[in-house]
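Removed: one protein chain of the complex. Kept in place: all other protein chains.
So, chain A:
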Amino acid sequence: MHIRLKIWRQENSQDTGKMQDYELADVNSDMSFLEMLDMLNEQLLEQGQRAIEFDHDCREGICGQCGVMINGRAHGPLKNTTTCQLHMRSFRDGETIYIEPFRATAFPVKCDLKIDRTAFDRVIQAGGYIAVNTGQAPEANSIPIGHPVAEAAFDAAACIGCGACVAVCKNSSAALFTSAKITHLALLPQGAVEAQERVRRMVGQMDAEGFGHCSNTEACEAECPQQISVLHIARMNWEYNKAQLLKK
């Protein structure tokens, strides 16, 4: 395949950045998208130029570190796929591909396609856990959890924190990410005890980080690699309102 690329280059967070043109010949259609970028970097290196910085690690679709806008879509054209699991067979020979970092005020660009997603960590730090200490947990089977409940909690827990939901939202909302954790923990008996305090703190932190309000367009669910449902946002709102009403 012959591919034309327009890629966002930005030296550092202060730099204004710009799109730059590249061309690649002999791209194998079985290559992953990131392997195509590796190939481009090898080419740049041969020309003595700086490699394009992009985030990636496991390349199995599970760590959540990769993620760029490809032709205006988070993680590219396929549904429910991370960038590392996108393959060049999804593009046409001769196609021009636009690659940009995820854009959100709360996700500042560090360099080229690398962004800062530590805001997600701070949202979790605000209460995205069950406050249990190590070493003295009760026997696991002493808390039976019905299969459907466990499965529903799992559906929410499957979020990989890649940030695609934020990047595709016109308000840069982190509602899908935050609500997934809230649902996961609120559904389980172990986590239900702290549900009210948790939702208040996590939503508060989400706002403090500069994420916008949910836009109700459901673009987040459409682009989520893990098929996290927007129904979790409804649950988050319900949990939040309940917490506010019951606040002592």
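The definition used in the following text is that contacts are C-beta pairs under 8 Å (C-beta built on N, C-alpha and C of every residue); 3 or more make two chains touch, one makes a residue touch a chain; residues count from 1.
In this text, contacts and distances are computed from a predicted model.
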item	value
Chain not present in the shown complex, as UniProt names it (candidates "Sugar ABC transporter permease", "succinate dehydrogenase", "Aminotransferase" or "Na(+)/H(+) antiporter subunit G")	"succinate dehydrogenase"
Contact residue for the chain not shown (choose from A:L45, A:A208 or A:A234)	A:L45
Sole residue of A:F120, A:F211 or A:Y240 that reaches the chain not shown, by the stated touch rule	A:F120
Sites on chain A contacted by the missing partner chain, in the whole complex	12, 28, 30-32, 34-35, 38-39, 42, 44-46, 48-51, 53, 55-65, 78, 80-81, 85, 87, 89, 110-111, 114, 116-118, 120-121, 124-126, 128-135, 137-141, 143-147, 150-151, 153-154, 157-158, 160-161, 184-185, 188, 190-191
